[in-house]
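Removed from the display is one protein chain of the complex; every other protein chain stays in position.
Naming follows writing order (A and B), and every chain is counted from residue 1.
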Amino acid sequence: MAHKPSFMPRLEPRGHASPSMVYLTPLLALVVTLLAGGLLFQVLGFNAPEALYTFFISPLTTAYGLGELVVKATPLALCAIGLALGFRGNVWNIGAEGQLTFGAIFGGGVALACYDMEGWWILPLMVVAGMVGGMLWGAIPAFLKTRFHASEILVSLMLTYVATLILSLLVHGPWRDPEGFNFPESRIFSDSALLPVLLAETRLHFGALFALAAVVGGWFIIARTFVGFQIKVMGLTPAAGGYAGFSQRKVVWLSFLVSGALAGLAGVSEVAGPIGQLQPTVSPGYGFTAIIVAFLGRLHPVGILLAALLMALSYLGGEAVQIGMGLPLAVTGVFQGMLLFFLLASDVLIRYRVRFGRPQQEAKA
Amino acid sequence: MSIELLDATALLLVAMMRAAVPLALAALGELVTEKSGVLNLGVEGMMLTGAVAAFAATVSTGSMTFGLLAAMLAGMAMALLFGFLTLYLLTNQVATGLALTIFGIGLSAFVGQGFVGQTVEPMAAVSLGALSQIPLIGKLVFGQDPMVYLTLALTGVIWWFFARARAGLVVRAVGESPHAAHAIGYPVRLIRLGAVLFGGACCGLAGAYLSLVYTPMWVEGMTAGRGWIALALVVFATWRPWRALLGAWLFGGITIIQLHVQGMGVDLPSQVLSMLPYLATIVVLVLISRDSTRIRLNAPASIGKVFHPEG
């Protein structure tokens, strides 16, 4: 029985990561997605090549579209880079959405307080306030984790709902636009409180540069600083980290403060950028989507940047096929899910190779 | 206490237990999955798929039993996809679970297109004649819908499974130390797949409770975030079944109490009252977490980590 040949595919560890596969697997995933997606669209009675073109290419054919891609990717990348730092150290911040919301509240609060003022200092103050807001909201799970051992997963998630309700309370009440017929929106921020647009005729705003700075900064922390090293060690083996004198407490605090600040920055960039005011909802779930983006980017800032762009494209593409071809949003969701599955699954080839037949040792035995 | 007050209290408790059913079912399923060392964040997606499958099957066949079966199968199919990806293609569990939710939201909306606006007969509550008429305990103990009893029974069975059954011990061992379990000769991946599938079936049932019993209808996204609360409840419960049920009662109970407070015309913004279930869960978690050693004993050590038999 042991000698019976088997053609079942199985995975054999490579021992080390394959450098070529690091770059090849996303391409492979994309090809598989195109094939499977094409099949899906065709089966549903849509012209597959047209659908794929509309989904992946048409959003990128204008300067406006490219600007939108970056606008959509900016909050995803900002949140995901902060989260990745924590995930590397086994700190599970699930509540970037709440921290983003608090960044919007703090930054937007400054904008409303300075509504009648002008000055170059308003925007920097808003940005700082937004980051502080995100950090404060991130500090709560960090404090409860380090002081009372309360799971940061639960606390950060629950606080997301609380943050949204606080924003709702503010825009339904005291922060309503006084000339706005009591509708739940703040005033539109004054020009001094709006992020400059980088490219005329698009919405590409200054927040994109924050995201780029976060990529560079995140890379620097992870690859070049002792703190980044500490986080990595803590993530791999908490015990070893402990022996080496690192404190888990410090890693938890650092992760939450950094990811809170970046999520807060994303929040203030949204309200001072494309939205331009405070509303009951400032994010369509960027904080949650950023968790996937962080892993798709393999927790590496450059990878995250690419993943954020791809994720953004998948939203833009979804809108394009709805408008252009009448493909319902439901199909887009299914397709998006497939794309993510393929991307995640293909990563296995980095560390494992596919083999057919039985492992050597077993065959000998 | 007057009879009226007793009855009012009983009604409140009945409402609380019913509100807790979808949370508890999903949390119990996820608890079993996590005990085996796998973290599936796709609960919301599996619940929605279960909800639409239950509704579609019941409308098409006229049988609620088929509906419940379909929900379990749909949840399991989603879980199978997740299990295949995470256990055999070794994908990251957190990301795969979130992707499963995106996929499930889309899939359920797609399948449900033709079912929006249709109706099914709601599941009748159990009625034991005179027994159900006893003040306070009548409705509470003898007059609930069958799924409430099922949830209680399931909690007991899962508790027994992990505390007393040999198989439960094996699942726990796989969750604690998959390499050791593998070395002893247990099929780690198959056991984990089983736990993942069980979780999917429970999430499917949780969705079915919403679309067949609680609010018998199909509307897109009708779980409205309950899957996320269920995930939080597993952590809240520190992976203990009875505590998961208590957590669901706490969350459901405070949700209903805040609605009662609003109805009494208390001068507090509704947003503040709506925060209470979330805040209360955090406060209680802090109170029970202070003794960290007990949590560490319950948390599956290998949770979320990729396992491959050859290292």
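Basically, a contact is a pair of C-beta atoms (placed from the backbone, for glycine too) under 8 Å apart; a residue touches a chain by one contact, two chains touch by 3 or more.
Here is the rule we go by: contacts and distances are computed from a predicted model.
K.L.:
Just to verify: the chain that's not displayed, which of "Ger(X)C family spore germination protein", "Aldehyde dehydrogenase (Acceptor)", "cytochrome-c oxidase" or "Simple sugar transport system substrate-binding protein" does UniProt list as its protein name?
P.N.:
Checked against "Ger(X)C family spore germination protein", "Aldehyde dehydrogenase (Acceptor)", "cytochrome-c oxidase" or "Simple sugar transport system substrate-binding protein": the hidden chain maps to "Simple sugar transport system substrate-binding protein".
K.L.:
I'd like the shown chains that the missing chain touches, ordered by label.
P.N.:
The chain that is not shown is in contact with A, B.
K.L.:
Which is it among A:214, A:275 or A:292 that touches the chain not included here?
P.N.:
In the complete complex, the chain left out is touched by residue A:275.
K.L.:
In the full complex, which of B:62, B:156 or B:221 touches the chain missing from this view?
P.N.:
B:221
K.L.:
Considering the whole complex rather than only what is displayed, give the residues of chain A touching the chain that is not shown.
P.N.:
47, 49-50, 52-54, 57-58, 60-64, 66, 68, 71-72, 165, 168-169, 172-174, 181-185, 188, 199-203, 270, 273-277, 279-284, 315-316, 319-320, 322-324, 326, 328-329
K.L.:
Kindly note down the residues of chain B that lie in touch with the hidden chain.
P.N.:
8, 11-12, 15, 19, 22, 109, 112-113, 116-117, 119, 122, 210, 214-222, 224, 226, 255-256, 259-260, 262-267, 269-271, 274
Keep this in mind: only the chains that are shown with their structure count from here on.
K.L.:
Quick one: report the Å distance separating chain A from chain B, using the average Cα coordinate of each chain.
P.N.:
27
K.L.:
So in the complex, which bits of chain A are touching chain B?
P.N.:
11-13, 87, 144, 148-151, 153-155, 157-159, 161-162, 165-166, 168-169, 172-173, 288-289, 291-292, 294-296, 328-338, 340-341, 344-345, 347-348, 351-352, 359
K.L.:
Where on chain B does chain A make contact in their complex?
P.N.:
81, 85, 89-92, 94-96, 98-100, 102-110, 113, 220, 225, 228, 231-232, 235-236, 269, 271-272, 274-275, 278-279, 281-282, 285-286, 289-290, 292, 295, 308, 310-311
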